[in-house]
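== chain A ==
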Amino acid sequence: MSGELLRVENLCKAFPLGGGFLEGKKRWLKAVDRVSLHLEKGETLGLVGESGSGKSTVGNLILRLLDADSGSVRFEGVDVTRLKGAELTRARARMQVVFQDPQSSLDPRMTVGNIVSLPLKILGLAKGGELRERAAASLAEVGLGPECLDRYPHEFSGGQRQRIGLARALVADPAFVVMDEPTSALDVSVQAQILNLMGDLQARRGHAYLFISHDLTVVRHVSRRIAVMYLGAIVETAPTEKLFETPGHPYTRALLASVPVPDPAQRRNLARLTGDVPSPVDLPPGCRFHPRCPEAMPCCASVEPPRVELSPGHMAVCHLHNQRNTP
Partner candidate 1 sequence: MSAPLLDIRDLSVSFRTYQGRAHVLDRACLTVNRGEVMGLVGETGCGKSVLSRAVLRIIPSPPGSIDGGEILFEGRDLLTLPRTDMRRLRGERISMIFQEPMNSLNPVFTVGNQMREVVRAHRKASRSEATDACLEMLAAVRLPEPGSVLRAYPHELSGGMRQRVMIAMALICNPSLLLADEPTTALDVTVQGQILAILAELAERQGLSILFVTHDMGVVAQLCNRVAVMYAGQVVEVADVQSIFARPAHPYTRGLIASIPGRSSGGELYAIPGSVPNPIDPPPGCRFHDRCLKATGDCRNVAPEMIRVVPDHSVACHLFNQDGLS
Partner candidate 2 sequence: ADKDTLVVAVSSDIHTLDPGVSSDNYDWRQIYPCYDRLVKYKVENGVGLTEVEPMAAESWAVSEDGLKWTFKIRKGIAFDDGTPLNAEAVRFSLDRTMAIGKGPADNISAIASMTALDEYTLEITLKNPYGPFLQTLATDGASIVNPKVAAKAVGDDKAQAFLAENVDGSGPFRIAEWTRGQRCVLEAKENYWGDKPKLKKVIIRFMSESADRRMALEQGDVDIAENILIDQIPALEKNKDVVVNRFPSQMVEYVYVNCQNEKLKNPAVRQALSYAVDYKGIIDHVLQGNGVQMRGPIPDGMWGHRKDVFQYTLDAAKAKELLKSAGAENLELTLIYSERRATWEQIALVMQANLADIGVKLNLELMANPTLRDKIDKGDFELCLGAWSPDFADPYMFMNFWFDSAKQGLPGNRSFYTNEKVDELVRKAETLSDVEERKKLYSEAQDIIMQDAPYIFLYQIQTIVPLRANVQGYVFNPMLESMYNFESISKK
């Protein structure tokens, strides 16, 4: 491939919870805990995990919507966590984002034309009539006609709005787009349209995607590699097919087993795990999955599991492998 675009290393982010004077000790919510991942040019990395596992926070940290507590995000060789002013703007011109909710990710008070051309305007990449032209071009790319330019977002359907969101993300020709659950608010048939469109655009323009989703089937469809998050940490990374065939982490296995397969012939018990995802405020010691893990061992409750490479590109963070590998 054409080389590395993004490398995230040991990224951490904790949010303070309440706290302050007269309220006792400040508590921290560890939303992202030592996350590392990397992305090649033109590649799609899937990031899955249940809600609250910190997927969006990772995306936001990369985009500098949030400032990281520690760790680094090297984008095209530059550490964006430390950038300021004009340099940050320059880096931003190369990164974009598409959000989950097509309703709230478009400013209801702006026309579609203005929305789509906004990045160009802010970055100073175009002016006046050119803004409109390039917005129209970008809209055409996502399959919307120029008549949309003067309409307001609420006049469109969910799928169309998501296309507008894509057009906005792509108008400044970024190298990298964070897709934060871009289809989870859409119907399957519309989702199919959007997924196809994304694939198309990627093939033509060579962007890299960080595709965040909680839907394994979708991630499986779009990504070459997948990272699985649980309670703020990545528990497994693997090439897509590897992950589905030989999931290395018990959580991944449970996750896969819980997905309702759209085939009445393959009915199975979906209740693999008990309980909900616990809150990331007071993380359990040892392996963060052990309270729900069907395969937990005594050591899981106290010792942090190591990161084990199961095969090239297939990483899991679990004691099970540790034992297997070191008898």
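Selection rule, in plain terms: all candidates are chains of the complex that A comes from, given by their letters.
Here is the rule we use: a residue touches a chain if its C-beta (ideal position, glycine included) is under 8 Å from a C-beta of that chain, and two chains touch if they have at least 3 such contacts; residues count from 1.
Just so we're clear, the structure is a prediction, and the values are computed from it rather than from any experiment.
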item	value
Of the listed candidates 1 or 2, the one touching chain A in this complex	1
Chain A to candidate 1 touching residues, read off their complex	50-51, 157-160, 187-193, 195-196, 199, 214-218, 220-222, 240-241, 254-255, 257-277
